[in-house]
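Here is chain A:
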Amino acid sequence: MDKPKIGFYWCASCGGCEEAIVDLAEDILRITAAVDLVFWPVALDFKKEDVLAMPNGSMAAVFINGAVRTSEQEEMASLLRAKSQFVIAFGACAQLGGIPGLANQFSRDSILNYVYDGAPTVVNEKHVRPSVRCEDNNRTLTLPEFRSVVRTLEQIVHVDYFLPGCPPTPRLITSAIDALLTGKLPPPGSVLAPDVALCDQCPRKKSKPEQIRFAAFKRPHLTSMDSDLCFLAQGVVCMGPATRGGCEALCPAANMPCTGCFGPTSRVHDQGAKMLSSLSAAVDAKESDQVDAVLAGIPDPVGTFYRYALPASLLRFSANIGSAAVKETL
Partner candidate 1 sequence: MRYHYFPGCSLKGLGRAYDESLRPVMERLGVELAEIDDWNCCGATAYMSTDHCNACALGARNIAIAESSGPGDIVAPCNACYLALNKTRNCLAGDSATRAAVQKALAVAKLTYTGTAAVRHPLEVLVYDVGINVIKRNVVRPLKDLKIAPYYGCQLVRPHCSFDDQWNPTAMDRILTALGARVVDFPLKTRCCGGSLTGTAPEAGLRLTHIILGEAQRRGADLIATICPLCQFNLDSYHDQIARRWGPARIPAVYITQLMGMAFGLPTEQLGLKRNFLPADKLLAAT
Partner candidate 2 sequence: MSDMNWQPRIVAFFCSWCTYTAADLAGVSRFRYAPNVRIIRLMCSGRIDPQFVLCALADGADGVLIGGCHPGDCHYAEGNFKTFRRYRMILRLLADMGVAGDRVRLEWISASEGERVKTVINEMVERIRALGPLDIPGRFAACDSEILESADAIRLPQCKETHDVVPEVVHG
């Protein structure tokens, strides 16, 4: 019997998810022995034509990492969807939009203006912008279209499972692949990590007091952090209570607070709203200006509460982007 065929692909991603596969170390040998790797552009030389040539549904599973921002990524996601029995959103960007998703606060034009003109390291006297097509020496060059917003993989194609994390841990990857190989699969649509928030497995859990009030919020780079005490007890914003566990609390173990890459639990629609609710309700002030003064300790609410999940949140993107889009469609 043929070994199951497996593919890996990346969209708007930093490459960390690809590294995560390499991080499987010796386990990777066991896996490659059990499957046929038929598509992995970052490691092996495959082309789109190779995928087109495969019969529909011929791959057992494809792991796609990265958010979706360009027309090419949409095309590849759709293509791989057709060729594969299971599509697994691999990592925070594919699942929730991830760090690239923070771009959803800004319009496409303002992003391009900054990247091609505004950034201090850029010299672009002719104010050149990338265009989808250009003619040069009788040749036509094309680029994929840069979409108006960042999307999660599920907003483009149907996704069977989600493997969370920035990046997913080797342990979660191995158990996901084992589940696929053995057919012991959870219900479709599941996130392949525990549905309990991170505090459950955080080594600092015991040090969190029952009565907690925030008189000030401190930022990690501006404070010296105790290496054993709960971050929230130190006034440092830690997304752990609002974030799905399963990461083995790697960040707290390295004396950094959780930033939320595993996304919300299944009971929550909007990770940021929930963390905002919990933290601000416990602010130790009553008067408007005092409350504002404490909350000012969180200078960037979107970047803090939605660091990985803005495109998957209830509002998805800034209403200003929406206004532009509405105008265009009129």
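On how the list was made: all candidates are chains of the complex that A comes from, given by their letters.
One rule holds for everything that comes next: contacts are C-beta pairs under 8 Å (C-beta built on N, C-alpha and C of every residue); 3 or more make two chains touch, one makes a residue touch a chain; residues count from 1.
Here the structure is a predicted model, which is why all the values come from computation and not from measurement.
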{"item": "Touching candidate - 1 or 2 - for chain A as found in this complex", "value": "2"}
{"item": "List of chain A residues in touch with candidate 2 within their complex", "value": "71, 74-75, 77-78, 81-82, 105, 145, 147-149, 151, 154-158, 171-172, 175-176, 186-187, 189-196, 246, 266, 268-270, 272-274, 276-277, 279-281, 283, 285-286, 288, 291-292, 295, 298, 300-302, 305, 312-323, 325-326, 328-330"}
